[in-house]
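Shown here: the complex without one of its protein chains, the others still in place.
Chain lettering (A, B and C) follows the sequence in which the chains are written, and residue indices restart at 1 in each chain.
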Amino acid sequence: MTDKSDGIDEESGALPSRRVVLALGAAAASTVVTIRPALAQTAGSVLNCEIPVPAPQAGAGQFIAADGTLVPAGTAGAYPPLARPLKGEEVRAMLNSGRAPAGVDSQAAQAYANYIRRLQAGMSGFTCYASLQMPR
Amino acid sequence: MRHDFRLQVGPVSFRIGSQWRQPVAALRRLYAGYPEPEGVCDFTVRLEAERFWRRWLRPSVAIRGDYVLPDAAPLPLAQGLLAAEMGMNLQMALGQKRFLLLHAASVERDGRGLLLTGHSGAGKSTLGALLGERGWRFMGDEFALLGLEDGLLHPFPRAVSLKNESLGLLGGIDPGRLGPVLTGTPKGRIRHLRPNAEAVARMGEPARPALILFPRFGRDLDPAVREVGAAEAFMRLTQASTNYVALGESGFGALTRFVGTLPSKAIDYADTAQAEALIDGLWAEA
Amino acid sequence: MAASLYAADPPETIRTAEVEGLTLLYHRKSGLTHFLAPPAPQILAALAGGPASASEIASRIAKTFDIESEDPAAAIGARLAELEAAGLVWRT
Partner (left out) sequence: MKDARPLVRLLADPASAVQVKDWTSLIALARAESLSGSLAWRLRGLDLPPRVEAMLEAARRDGEAARVQALWEAEMARRALAPLGVPVILLKGTAYAAAGLEAGRGRSIGDLDILVPRLALPDVERALLAAGWEWVKEDAYDDQYYRRWMHELPPLIHRERDRMIDVHHAILPLTARPKPDMEAMIEDRSPLADGLFTLSPPDMIVHSAAHLFADGDLAGGLRNLWDIDRLLREFAERDSGFWPALRERAARHGLGSAVGRAIRLAHHLYGTPINRCQAPISKPLNSKERSRSKIGARHQLTAGWSGSKAPDIFFERRLLARDGWGRTTRPATRLGFYVRSHWLRMPPAMLARHLWVKARRKG
């Protein structure tokens, strides 16, 4: 399909006829970017969200180590689960400026922030976390 | 449900049901003068208690409906109007498949549309509302609807949610157009503004898009304009769209045509007077 | 071990738009949009002639372009890995 009035040339993989130089680039360079579904920009308008730490299905009752992984309750150097879920705004402040939520000491907040960074789709809090990751 | 309200906004209609009277009463006041949907409603929103006793005891409003997201937290009943607004936004973000949905404000002049898009805090809501009071027709502050076949911008003039300081900028607004002051919301202290009579009366009239702007607000920024190439515009708009991927090839066709035919610029501004001057200048060239 | 042969979907199953030297590609089979920088689109075009190894792809491309690379097969191999992860090429 070609329609010059579009301002964008649509074609189907045809090679240009003139001889041009093609740089193949360094092995580590990236040449493919896939567009992924986006909700982040609108999340503030559609969702009043919160993140349980940890997510019940990931293992409620377990402690959170400094690197954010879950460890058995009582592990030395790890922090107990939070009694209440964190509000979106608290998480944003914690991730962006390291500000600890009310009633949480700053080292524990670091561990909780790391836990949140490791959240994956399918776990409680992931949608909320994804929505808070604003570029800039 | 015990209380309900139906609302037509541009080409989209909502049915909102509530277990409490207050949110529906607030909606009726805010959307006074809007047409009643004819026949079927596109989306159902439900405002209901998270647990049944929470209907009376420290009542909190869970936002539910045709489409829901995990991790959603309820809002206190005093913010029921905001819950209804979020509920409608949620249905649009997840369920709208008839238009390419862009997180953008839009206004119209002489049948041509201007689109303002950017992250929250970029000021698109405020700018959209401001232009809507200064001779442009307000088409929406939250979502712009791009027709998949016709390539037109379709109006979606919902109430605008404004922070108190933004409200001051508009000046001389008829108090009858304002909703209640909502404090302590996730967005701070806000108030809703009903679009003016022209915006409501012409909600059925689409506009041909003419210019895309990516505004950026910062008190320390010098006013500036930068060209945005079609590639960057495409990328940024896919990130501003909740349904681009879901629409498949029709979304690809609509968006490549859109960024291919329209000029796009990024503008920096430190106050709304600067923004207005920049927009007027760019509009004259577009 | 013989070098892997790569294959790609036929050109009529994708739709592309050229934007500022980059290629926007809609892949009908997956419903996904990819943004491609050179030489990724040229690799896909080369595979329109049938499955090929990395070095065969390099020589097909060299028929049309002057290739600028110290080790074309390795550079193409790295690009192929990216295209494979995106599902645009696969090993036969």
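Quick note on the criterion: contacts are C-beta pairs under 8 Å (C-beta built on N, C-alpha and C of every residue); 3 or more make two chains touch, one makes a residue touch a chain.
Not measured: the values here are computed from a predicted model.
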| item | value |
| --- | --- |
| Visible contact partners (per top-of-document touch definition) of the missing chain | A, B, C |
| Residue, one of B:1, B:225 or B:270, that touches the chain absent here | B:1 |
| Of B:21, B:97 or B:189, the residue in touch with the unshown chain | B:97 |
| Residue among B:247, B:266 or B:279 that touches the chain left out of view | B:247 |
| Chain A, residues in touch with the chain not shown (by the definition above) | 34, 36-37, 56-62, 69-70, 120-123 |
| Contact footprint on chain C, counting only the chain that is left out | 28-32, 85, 87, 90 |
| Missing-partner contacts on chain B, residue numbers | 1, 15, 17, 38-42, 44, 46, 48, 64-67, 95, 97-98, 246-248, 250 |
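In this text, only the chains that are shown with their structure count from here on.
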| item | value |
| --- | --- |
| Graph class of chain-chain contacts, one of line, ring, star, complete, other | complete |
| Greatest separation from chain B - chain, by CA centre | C |
| Whole-Å separation of chain centres (CA-atom averages), chain A against chain B | 25 |
| Centre-of-Cα separation between chain C and chain B, whole angstrom | 41 |
| Chain B residues counted as touching two or more neighbouring chains | 230, 235, 238, 244-245, 256, 259-260 |
| Residues within chain C bordering two or more other chains | 15, 17, 19, 24, 32-33, 35 |
| Residues of chain B touching chain A in the complex | 63, 69-75, 83, 86, 89-90, 93-94, 103, 119-120, 142-143, 186-187, 230, 235, 238-242, 244-246, 256-257, 259-261 |
| Residues of chain A touching chain B in the complex | 5-8, 10, 35-42, 44-51, 85, 87-89, 124-128, 134-136 |
| Residues on chain C engaged by chain B in the complex (per definition of touch) | 15, 17, 19-20, 22, 24, 26, 28, 31-33, 35 |
